[in-house]
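And then chain A:
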Amino acid sequence: MTSEPPTPLPRPEPPLLRVENLVKRFRVPGGVIEAVSRVGFTLGRAQTLGLVGESGCGKSTTGRAVLQLPPPDAGSVRFRGEELTALSRRDMRRVRPSLQIVWQDPRSALNPGRRVRDLVAEGPVIAGRPRAEIAGRVDAALAEVGLNPAEVGDRRPHEFSGGQCQRIAIARALVLEPDLLVCDEPVASLDVSVQAQVINLLQDVKARHGLSLLFISHDLGVVRNVSDRVAVMYLGRIVEIGDVDSVYGAPAHPYTRALLDAVPVPDPLAPPPGPPLKGEVPSPLRPPSGCRFRTRCPLAQPVCAEQAPDLRPVGDDHQVACHFSLKESPVSRSSAPSRTAVQDGGPR
Partner candidate 1 sequence: MKGPLLVVEDLRCHIPSARGTVRAVDGVSLTLARGQVLGLVGESGCGKSTLVRTLVGAAPARASVSGAITVSGASLTDMPYEARRAFVGRHVGMVFQDPMSALNPVVPVGRQIGEAVRHHHGLSRAAARARAADLLEQVGVPDPGRRLRHYPHQFSGGLRQRITIAMALSCDPELLIADEATTALDVTVQRQILDLLTGLARDRGMGLIMVSHDLGVIAGRADETAVMYAGRIVERGPTREVFGRARHRYTDALLGAIPRLDAPPHTRLRVIPGAPPDLAGTAPGCAFAPRCPARGERCESESPPLQGESGGHAHACFHPAEGETT
Partner candidate 2 sequence: GTQPQGDTPATGSGSAATVVLGVEAVRGLDPAHLFNLTPSGDANRLSAIFGVLFWSDTSTGKVNPGIGESLTADDDGVEWTMKLREGVTFTDGTPLDAEAVKFNYERIADPDTKSPLAPLLEGVTFEAVGPRTLVIKLKEANHAFDRVIATNLTHIGSPTAIKKDAAAFAQNPVGAGPFTLQDWVRDDHMTLARNPGYFEQGKPLLDTLTFKVIADPAQRINAVASGQAQAAVPGSDLSFMARAEGSGLKAAKAPAGGGPMLIFNTAKPPFDDLRARQAVVLALDTKELAQVVDPGSTPPDSLYGTSSPFHPGTGVMPEQDTARAQELLDELAAAGEPLKFTISMPASGFFRRTSEYLQSRLSTLKNLQVEIEVLDNASLDRQVFTNRDFALSAQIVPVADPEPNLYKLLHSGGQTNYMGYRNPDVDAALDMGRGSSDEGARREAYAEVERLVVADLPVLPIRQQVAYTVHSDKLSGLTLHGDGCLLYDRLGLAGS
């Protein structure tokens, strides 16, 4: 089972990152959790893929598995055409500089005992870049994220606010000149007033360096803002993936729909959303058979319990894993006004 359809146009260049059938399990007291279950997606150069879903659905695990931190239990991760899962630890270390990550909690991602300058220099030092070169790069990276190297270089993480720490973390990744930056909830721990600074910064950096971003967040607003394409996860599976405007404008999966409806909008005059979802995400230890969403799904039918739906296209660059996609049911279509204007977007 492949997650991506054959691309309509022959491409001269493979995508930067192609993930297929990714599986990651954890052994926990009481059993085994399949935190990521046959997940697949592609990410082109200079593109941003948003990964959204509720807590515990496997977003972070997916992000980490891509980086082989730790390696997935099954599946393939091709980065620049190279199969990462087949690499030895040593070879993987060679590739790492090109694959960087920014973490949710910037404080815990920065060793509290180190100075900012050393923290940022750590990557190049490990990569064995010449010493002379490193200092300059570090200063440049710090400057790029809006910090004054002379001022902050000798201080330690605890002297900074969360937003500043996140900038340091971004500088730390940038200094290695990566091709892919995985951002795992980079703004979730930040105040609203600071979050905008970091989001804008990431966008600028991406544009300047031609980076690709795998942007993980549970905040649909943020994902919409930063992403070109978006994947919605539920209980370890991708239930819907596609162009941002298609997914947000015309969600094809009932879960996506409900998720969008549940987002509180800071507008007292916003139209009343659709009916709320019942219940909560089931325990990943004992996921429902068939479609994992069926226990909460308003459209569930017997077939949903028997057969797990595969991703299937419902439009240009829009796929859904549902037996009864909303896009095909005229009722839902009317309740979800689609913005045809952007539907021709496709992967950029």
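Following the convention adopted for this analysis, contacts are C-beta pairs under 8 Å (C-beta built on N, C-alpha and C of every residue); 3 or more make two chains touch, one makes a residue touch a chain; residues count from 1.
Keep in mind how these were chosen: all candidates are chains of the complex that A comes from, given by their letters.
Not measured: the values here are computed from a predicted model.
The candidate from 1 or 2 that touches chain A somewhere in this complex is 1.
Note for the complex: chain A touches candidate 1 at residues 54-55, 161, 163-164, 191-197, 199-200, 203, 218-222, 224-228, 244-245, 248, 258-270, 273, 276-277, 280-281, 342.
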